[in-house]
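The complex is shown incomplete by one protein chain, all other protein chains being positioned as in the whole.
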Amino acid sequence: MQTPINPRDIRIHWLKKVGPLAGLGGMILVLSVISPDFLNTSNVFNVLRQISINALLAFGITFVILTGGIDLSVGSILALSGALTAGMLAGGMDPWLAILVSLTAGAWMGAANGVLISKGRVAPFIATLATMTIFRGLTLVYTEGRPISYDNQAFSMLGKGYFLEIPVPVIWMGFAFAALYFLLKHTSFGRHVYAVGGNEEAARLSGVRTDRVKIGVYTISGLLASFSGIILTARLNSAQPTAGASYELDAIAAVVLGGTSLAGGKGWLIGTLIGSMIIGVLDNGLNLLNVPSFYQQVVKGSVILVAVLLDRFQKN
Amino acid sequence: MQTPINPRDIRIHWLKKVGPLAGLGGMILVLSVISPDFLNTSNVFNVLRQISINALLAFGITFVILTGGIDLSVGSILALSGALTAGMLAGGMDPWLAILVSLTAGAWMGAANGVLISKGRVAPFIATLATMTIFRGLTLVYTEGRPISYDNQAFSMLGKGYFLEIPVPVIWMGFAFAALYFLLKHTSFGRHVYAVGGNEEAARLSGVRTDRVKIGVYTISGLLASFSGIILTARLNSAQPTAGASYELDAIAAVVLGGTSLAGGKGWLIGTLIGSMIIGVLDNGLNLLNVPSFYQQVVKGSVILVAVLLDRFQKN
Amino acid sequence: MEPYLEMKGVQKSFAGVKVLKGVDFSLLSGEVHALVGQNGAGKSTLMKVLGGIYPKDGGRIRVRGKERAIVSPRVAASLGIGIIHQELNLVPQLTVAENLFLGREHIIDGWPVIRWRRMREEASSLLERIGVNINPARRVEELSVGQQQLVEIAKVLSMKAEILVLDEPTAALTHRETKTLFETIRSLKSQGTGIVYISHRMEEIFRISDRITVLRDGEIVSTRKTVETDMDELVRMMVGRKIKECFPQKRPRLFGEERIRVENLSRRGMVEGIHFSIRAGEILGLFGLMGAGRTETADLLFGVRRKDSGRIWIDHEPVRIRQPRDAIQAGLTYVTENRKGNGLLLSMTVKENLSLPHLTSLSFTGVIHRHREEALARNLVRRLSIRTNGTKQQVGFLSGGNQQKVVIGKWLARRPKVCILDEPTRGVDISAKKEIYQLMNRLTGEGMAILLISSDLPELLSMSDRVLVLHEGRPADFFSKEEATRENVMTAATGGGRKVANSH
Partner (left out) sequence: GLVGCSAKSDLEGGKPQEKKVKIGLSISTLNNPFFVTLKEGAEKAAQEAGAELIIADAQDDTAKQANDVEDLIQKQVDILLINPTDSQAVASIIESANQAEIPVITVDREAEGGNVLSHIASDNVEGGKMAGEYILEQIENEGTIVELEGIPGTSAAHDRGKGFHEAIDREKGVQVVASQPANFDRAKGLSVMENILQSQKEITAIFAHNDEMALGAVQAIQAANQDILVVGFDATDDAVKAVKEGSLAATIAQRPADIGKMGVEVAVKAANGEKVESFYPVELEMVTKP
């Protein structure tokens, strides 16, 4: 009784995926016409490097949002991890060890979110809002409100270096994307992430350990936030106590621009990458075009709105 | 065939309502023991005045959250309305007219959110994130990045004055609470707000004009944000372009602390008032106890978490 | 007589698939017109077009002689069209009274202020009219599915619709409520209301309808006067071939070892002191009136809710079940009564739904073996004749009955020891029902024990080897196959039976 897959279904599917890409394409087109510097190789790598931090955060948040959650604490985890790393480096610790410690700390912070949300049944918004405040406070306590500088050229290369002309952060972003894509698409954990977001009760009744899945996604998010904190610290040769403030909003915007639904259960990682690029290209373009500062926010908000609206419009 | 109402149900219902109140009571108890200044009449009015801005924002957001939405733009609407008011007063406009224009502008900004969300089918988080950026940008454009001062003592009384020893903003808060409570509890609009949040499809099938309800709640939220912007401007004798930044987070926290579910359909306005008080008492207490500022954030986040967790714990 | 309602050549496609291929349908004043057909035939879709939920792609609709464009549920309501949809459409957080008058609240003249007392009183009398006694101040989420269905019925009755559509209204009702509903339908009929009645229960169709229209694959097969047709002909028209006897031949009653034993299962305020055991190959029927605690019993067994007390043995081994995962590992499976609420992942594909409980065995070091997953899904789709555009079709777009098959199907890939089926044939068409019955027999033949919860009394009586009846959360009586007659079971369910403490 099986009817064959409908060609239109495929088209819709394709459109859904192509929506954000079309938005990005449009922006690139416009910018390359009005700003001759935009499509230089060097600027392309520049934009890619700039988005790497946001993209890493957004990748993690994609997992969280797919389960129907949200993570507002990533900016604070970024700052605390960065501060820890810089502090350890300044104290002369081996860079690899420092990285390991920081990543572990980030993963634990994420896991704490996950436990609060799954075992404590606290709404994700409020749980991560509270930990956002706590982790930021801890960063201030740890740094005493001042940047921590260190001097370690080898470590700095993680953020500043190039590998075959490609900026190292872009390579990290590529690796993270590939690994997470696989995790989401080809493993049972990935499937459970979608299941928990789609219908948590049904997932639980099917034997999915929903609590573990939730703890898992927040841990991933924390780990990636920590990783981006490390890269940022490497790039800046220092860690700022205020680093990453309100980064969560840009990261969430990237996820949603990429077509992932905030209700959970629906979305994809490539979309997030594209969403991140939209935001990066936008920021870059505003700078290249020297848009006056007060107008930048107006333009940025409007472009995001138009992108989302176009996407909706296309799908109908 | 009627099943009697389960006594356990009633207890749960009651506990749910009493949960936040107990949290507030506990905090008040602790504070009045360790800080002798805390329970002075003057400090009580002081706290009430301090929460009035947050409470007004949170009242509006309660409506939005009850429909299952969210409003991140309230802080920016507050700023833009405040700036408009101060600008008009500085230009010598009649205060009442200035207020009317500002409130109208706030309502329109809120309505714009509502239209984007209902007609444009943009996710509330992303729509109001975009407008938050846009309205903030417009505030900067309008103020040219500078505070706007005015001189109008009569108007200032709206924020600074006292009526029978009660600070005027507290009276506004009381009025707004009474009106909104009635609206939510005793009008069909109020019921529709719950219905849209509880089961939008069912509401639609029952003939509820869900789009109108949504536009309605965002309009209310915008109106209240604008109102609090006016009060703040009156209180400070001037309007800051950066006013209200990140106020949305405290307002949302107040709503959730009060027991309203972010999933929509469940919640109550008294809870929001209590939630607002919890945050206000906390801020006040941290100051009175002279908690070092870096630790304040840690403590504040932790107390919010504990309050929410206790609430969950009680309900089980 | 001019028909109240006339639909001509109505067409509707989803994503390019024609679901309604030019359907003609009419409804006279004071008639009950039954609409029947297999799962996915397009019955609900036709009614949703009428209700202004889906825009039609072609055709005309005339209401009381006038051609109308029904663009929204509001317009439908204003034309006197009232619909009870197949899926429950209530707001769980609101009270019964608030739901009954949602969108049409009683307000003080000229003011948008609700008249609470009037609403509560009217709600009470509405509920009374259909013979239910539910406190209108209760919140809907606290009601059982059956009670919710009654609230829906009361709601649509209160709209004083002239055209009333009931899309499987009895699926969640027991005999008693069904009887009252039919009385109500008869009285509405005599007042001139036209009623479209959709059901998969053939005896109901013959009891209540005046005319029957058969829909197959989006086309009308035939419209007959009820008195001029019979069950066999109807089934043949629906399925396109002959189907004999609905309940399959019972296999010889040879039971094996005890597979599950339950002692003193309780949860305060819900159920108390449930005892039973089921042997390999045996089907134990669990009966009770609405709210008697059947679903609750199943939930406690499977670890969906925490029990206050109760011990469980599987194959003589004591097991600790604290969450569904434990139950699954112990060899239990559970087909829940609320497929949308907790049975399905509506936004995911048929394949993903079917494979969800088996991902561990389908993957190696966490990586899913795609081909094996696809093979599993295809196999189940074929075995259960699930009507779908493919294994990648989104489950939310399947018809109700086909969704139900997916819910059952997802458990069948593994070999469970005990299977709990809560209303497994709710909303399932006659041929699919037969498949499910055969499946149950095959599973018991393989040594599985089944706990069958069903409000469909004929189904329960003919499929069960023994019947346990609950009354107000306690075991009321226990019957062997021979004792389990309609009368005995109903008497026990209404509280008139001999009380039993132990039903092993």
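Going in written order, the chains are labelled A, B and C, and every chain counts its residues from 1.
Please note the rule applied: a contact is a pair of C-beta atoms (placed from the backbone, for glycine too) under 8 Å apart; a residue touches a chain by one contact, two chains touch by 3 or more.
Note that the coordinates shown come from a computational prediction; the quantities given were computed from them, not determined experimentally.
Undergrad: Check the options A:Leu103, A:Ala123, A:Leu140 or A:Ile274 and report the residue that touches the missing chain.
TA: Once the missing chain is taken into account, the touching residue is A:Leu140.
Undergrad: Touching the missing chain, which residues of chain B?
TA: For chain B, the residues touching the absent chain are 37, 40, 42-43, 46, 49-50, 53, 139-140, 143, 145-147, 149, 156, 160, 232, 235-238, 240-245, 283-284, 287-288, 290, 292-294, 296.
Undergrad: Could I get the residues of chain A that touch the absent chain, sorted low to high?
TA: Spelled out for chain A, the touching residues are 35, 37-38, 40, 42-43, 46, 49-50, 53, 140, 144-147, 149, 160, 232, 235-238, 240-243, 245, 283-284, 287-288, 290, 292-294, 296.
Here is the rule we use: only the chains that are shown with their structure count from here on.
Undergrad: Using CA atom averages as chain centres, what separation in Å is found between chain A and chain C?
TA: Here chain A and chain C have centroids separated by 43 Å.
Undergrad: Centroid from C-alpha atoms only, then distance chain A to chain B, rounded to Å. What do you get?
TA: 29
Undergrad: Send over the residues of chain C in touch with two or more other chains.
TA: In chain C, no residue touches at least two other chains, as defined above.
Undergrad: Using the touch definition from the top, which residues of chain B touch two or more other chains?
TA: none
Undergrad: Taking the touch rule as given, give the residues of chain A at its contact with chain C in the complex, in rising order.
TA: Against chain C, chain A makes touches at 1-9, 12, 186-189, 191-192, 194-195, 198-199, 201-209, 265-266.
Undergrad: Could you list, by residue number, the parts of chain C that touch chain A in their complex?
TA: Against chain A, chain C makes touches at 15-17, 302, 304, 323-325, 328-329, 334, 336, 341-348, 352, 355-357, 359-360, 362-363, 366-368, 370, 381, 385-390, 392-393, 410.
Undergrad: Going by the contact rule at the top, pick out the chain A residues touching chain B in the complex.
TA: Within the complex, chain A contacts chain B at residues 70, 72, 116, 120-123, 125-127, 129-134, 136-138, 140-141, 144-145, 246, 249, 252-253, 256-257, 261-262, 293-302, 304-305, 308-309, 312.
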